[in-house]
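Of the protein chains in this complex, all but one are displayed in their positions.
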Amino acid sequence: MSSLDAFVSAHAPEWISLRRQFHADAELGFTEYATATTLAERLLSLGFEVRVGAQVMRPESMRGVPPQGQITTRQDAARNQLSAAERWLAHMPNGQTGVIAEMRRGEGPVTALRFDIDALPILESDASEHTPSHASFRSHNHGVMHACGHDGHAAIGVGVAEWLSQPESRWRGTVRLIFQPAEEGGRGAKPMADAGVVDDVDYFFAAHLGTGLPSGKIAAAGVSMLYSTKLDVRLSGLASHAGGDPQGGRNALLAGAAAVQNLHAIARHSGGASRVNVGKMVSGEGRNITAAHCLLEMEVRGETEEIADYMEARARTVIEAAATMHDVAFEVEVVGQTIGGPFDERAQTIVADAAAATPGVREVLATWRLTGGEDAPFFMRRVQARGGVAVYFIIGSDLAAYHHANNFDFDEASIAMGVGVYARVVERVGQLNDPGVST
Amino acid sequence: MSSLDAFVSAHAPEWISLRRQFHADAELGFTEYATATTLAERLLSLGFEVRVGAQVMRPESMRGVPPQGQITTRQDAARNQLSAAERWLAHMPNGQTGVIAEMRRGEGPVTALRFDIDALPILESDASEHTPSHASFRSHNHGVMHACGHDGHAAIGVGVAEWLSQPESRWRGTVRLIFQPAEEGGRGAKPMADAGVVDDVDYFFAAHLGTGLPSGKIAAAGVSMLYSTKLDVRLSGLASHAGGDPQGGRNALLAGAAAVQNLHAIARHSGGASRVNVGKMVSGEGRNITAAHCLLEMEVRGETEEIADYMEARARTVIEAAATMHDVAFEVEVVGQTIGGPFDERAQTIVADAAAATPGVREVLATWRLTGGEDAPFFMRRVQARGGVAVYFIIGSDLAAYHHANNFDFDEASIAMGVGVYARVVERVGQLNDPGVST
Amino acid sequence: MSSLDAFVSAHAPEWISLRRQFHADAELGFTEYATATTLAERLLSLGFEVRVGAQVMRPESMRGVPPQGQITTRQDAARNQLSAAERWLAHMPNGQTGVIAEMRRGEGPVTALRFDIDALPILESDASEHTPSHASFRSHNHGVMHACGHDGHAAIGVGVAEWLSQPESRWRGTVRLIFQPAEEGGRGAKPMADAGVVDDVDYFFAAHLGTGLPSGKIAAAGVSMLYSTKLDVRLSGLASHAGGDPQGGRNALLAGAAAVQNLHAIARHSGGASRVNVGKMVSGEGRNITAAHCLLEMEVRGETEEIADYMEARARTVIEAAATMHDVAFEVEVVGQTIGGPFDERAQTIVADAAAATPGVREVLATWRLTGGEDAPFFMRRVQARGGVAVYFIIGSDLAAYHHANNFDFDEASIAMGVGVYARVVERVGQLNDPGVST
Partner (left out) sequence: MSSLDAFVSAHAPEWISLRRQFHADAELGFTEYATATTLAERLLSLGFEVRVGAQVMRPESMRGVPPQGQITTRQDAARNQLSAAERWLAHMPNGQTGVIAEMRRGEGPVTALRFDIDALPILESDASEHTPSHASFRSHNHGVMHACGHDGHAAIGVGVAEWLSQPESRWRGTVRLIFQPAEEGGRGAKPMADAGVVDDVDYFFAAHLGTGLPSGKIAAAGVSMLYSTKLDVRLSGLASHAGGDPQGGRNALLAGAAAVQNLHAIARHSGGASRVNVGKMVSGEGRNITAAHCLLEMEVRGETEEIADYMEARARTVIEAAATMHDVAFEVEVVGQTIGGPFDERAQTIVADAAAATPGVREVLATWRLTGGEDAPFFMRRVQARGGVAVYFIIGSDLAAYHHANNFDFDEASIAMGVGVYARVVERVGQLNDPGVST
């Protein structure tokens, strides 16, 4: 057993434990104050240089930031939980919860690894067969759940950092670990990329666990990530007494319902996969009042940019017409976006080789078809535009239920496997560029 | 000028001031803790016997009670605002915010007057032309507004009490002033009636100001009050990843939208007026998740019991089918009800005579067609079933906008007129039963 | 028994028989060629002067005329059935199926009676309990049915004509019998009124049998006839291969469905009754083609002109928005209209008196609330504008099912009663104007 594998084997239980802590403290995008504090503290203590807040996120590029009240609530919670919070929070105003940890070992390439850390607005299952329930790490935050596995991603990031900070780890150059908030909704990557955090990067790697790939398999490149646009729609009508003056209202709730039905009925596209989802609708004031307001939180997706554009254009037409139909005003705001990202074969090969060398990996696939969206391509494209290479790979993990279900859970063994692959990727990058080391 | 008229004229500004205080402290049904405290204190100081809480409301009959959190918030606010609150709140747990004030003057009939005191979940207009805005009594409670005039009703009740407590007022028997919570949604009258508070009543009067009748007019009987049923609908589906597993979800938001569209399309009834309104829809967890939950707050109304039953039956069919259509579970809960109430000519005549004698009243109408619902008939029917008489009358008031609009406001001069009519009604009842006084 | 009553009693079976003939030959509006021929021949033989076609209908005012093919089919059928048809059809091109019969007896007022003669596009019930089925006068015209009772109206008109042509009938002045096509859809009255056929009329009467009033009752004035507007909506999109190019279509069927749902959901009006019905939708070419065309046949109604205007305005907004929503073009055409008509007390009194004198009439009501639409007011208003008086009255008739149901049928005894009332009305008008006769 290599020293890396021994290390991983020894520390895996701690990483699982850390993942469970993240899971229990699940935080929504741009409010990951406890999570970010924990990460920042831990990485600082490992000897990494840590940057947070406006240093690593361009505030002007942040979209879909929650109301200040939600931010304050989580800030207060982080302060209550973690004595170290105060120090970090001062530098993370307004949802600037990104954390970057960097370490250098002599000359060599700049390698960036990206880990996303946010949770979802889902009420976690309390069924006894749901492991977080019976193993007592179900989310403490009512209605917020790590239902996509980012708690695992964050734990993997810490594990990789721990190994890389060991003297026996064999790498050189610069390693930059990007802990990104608000991947859900496609919001967090762009402000970090816009802040320039990958502008000098030679190799960029990001990964997702699960996505349908079973435990024991690694796919060296995820493909077909859907392009998507996230929209908030606000409809404004006029309240009236539903009994005494029904004709006097301008019904925003009816407009919303008409929009929802016709949005979901946008014709499929023969060019490839498309998606539309109105995931949230909040409308109305009281049962005996014609509803004056309606908020729709929605998204459209497409396998190609053309399909995504078709879906967005049709969606905008439907929304405007639904508003007109019921005499209500409307606003459509883009609050997030994900794009497809072409991967580089060089980066894919590094992952494939690293995976093949990792214990427990039974099969390495060249590619794996994804149907979700990701904002990692905002980093990937920026790296590629400057001559670097990038890939987004998949760490297989048996799932209890698919991502975003309220009983989602993954095989925690994939955390150790993720650390193993990432660690080898970093070591391999260093060797690749060392003319004296055969790869 | 009679002593009554002089009294009214002298005290009208205080009542307007009180109305503005109620307006600024607008409280939703079953959370009227500050309002109830103010009323109870004031009536006690006038010499009335005051009863509150479970003494005057049957807890088992209460429906549509807000979550405990909302109740606690308002209790805390009342405690902060009013030092007297503590004493009353101890007796008003769980939304039991009804207040009854009673006074006796020898033998004679029992007369009950009912005033409703709750506000609505509407964000009040901050337009400068909205009087509560520019005169600085806009609601302090964000999203809660006295948009129906119950602040005026409560102030009238206090004015009437003040006059009746004057030695020079000419009445006898027993007067019972019922300050009822939660008229909106048709929730507060039934638990009070079920508690027996009108079981010995000979004469029952309730009134509404406005409803389209201009200032200077009184209608001695409001007719055609709509029967209504208030329903909460809960749809429960299954969350799934909207991009990666759209077919795996069971979409409660789509079910809700289908229900909304088809509920509003329930066929009109040739037998008379009908209404349907889904006034609130709250659905979904996040934009990239198939929505697992949906709440609809709705009501149906009908000019007759048959029409209301038709509307409710059709609504239930639509809801069940919308749930089935999208494979989601559903629950329908009745959370409130209003019924029509036949009025008694004897009571109508008393009001008409009282109105005709009141200064400022330019015209007295025998009846006035209403299109809203009311839960006062729960009292009226109970009184009538025991041999008493009852009527619901209308105090004309020019409106800035119709009831339930966010810029609703009424002519404050109608407060004095309301006190004048009510006071004469009580005096007239005593005289009617006194063989020595000609009526 | 008066000679009138004896006459009615003797001829009632013939009129019932005639009604059954009309029923079996049910013809849609503007295609009543067999019915018009039968009427014209019969009235001519009674000594009436008969006018048809463009003499009594202004072609430019005709709306909602069926396609020429349907007209030709009915013309051919009339020619096959009735040898007399040829003579009349020459003067009734393009759906001009109105017939007017006039008779004069010296000086005196001009009295007009209007009888509508068209059927509906309903497939008549073949249930054995349906009298037209078991008594063998079910409609021969597949999909066309006298489901509103106009067959009875036409028979009453003939009965009245027969009596008035008797020497012993006691009337004077001019009697004009107007047999109007296309009352359904509100299409036939306006072109006849526009042709000036009531411009010299002093007294105008029209009636409907049934409408919920039981046999044995006459209501001297029908009130609250709904204003209505009949609209044809044509949506034009673009066909595409539903499998191979779904995104390439512009779906007129989806636009139609969205319009239908939102039209039926137009908010009720607190000012009185409103109605909306999309009674027909024909859309699409084939199942695997995105539908390129959609026709909606619809109507809106209102108890007042204001309500009808509100409904029409909202309907137009919904239609335009539904078209925009699905990128399809649209046209809205007004194809018919009914309006309310204020009645004259003088005319109402004549009917009431006539009814009271008619054997079999058990009760005479002053008014009866209608909820259907009628185009008779186009005549009434024109008469009233020129100083005449008019009323629309109701002949009670027990119904097997309500009007427009496929098993509608009425009590044939009401035909004789209708003749009796109408005959007395005409006689009474003559006497009213005769200074020597006391009324």
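Every chain is named by a letter (A, B and C) in the order it is written, and numbering of its residues begins at 1.
The rule is simple: contacts are C-beta pairs under 8 Å (C-beta built on N, C-alpha and C of every residue); 3 or more make two chains touch, one makes a residue touch a chain.
This is a predicted model, so every value here is computed, not measured.
If you put the hidden chain back, the residue from B:G29, B:G53, B:P246 or B:G336 that touches it is B:P246. One of B:E168, B:D327 or B:E363 touches the chain omitted from the figure, and that residue is B:D327. Note that of B:S61, B:Q81, B:S236 or B:S270, the residue touching the chain absent from this view is B:S270. Among A:K190, A:K230 or A:R275, the one in contact with the hidden chain is A:R275. What chain B contributes to its contact with the hidden chain is residues 243-249, 251, 254, 258, 261-262, 265, 267-271, 290, 310, 317-318, 320-322, 324-327. Although one chain is not displayed, chain C still touches it through residues 120-123, 143, 148, 184-185, 211-212, 226, 228, 230, 238-246, 248, 253-254, 256-258, 260-261, 264, 275, 277-292, 297-299, 301, 370-373, 402-406. Summarising the interface, chain A meets the missing chain with residues 261-262, 264-265, 267-268, 270, 273-275, 371.
The rule is short, and it goes like this: only the chains that are shown with their structure count from here on.
Averaged Cα coordinates give chain A a centre that lies 48 Å from the centre of chain B. Averaged C-alpha coordinates put the centre of chain A at 67 Å from the centre of chain C. Multi-chain contact residues of chain A (touching two or more other chains): 243-246, 248, 254, 258, 261, 290.
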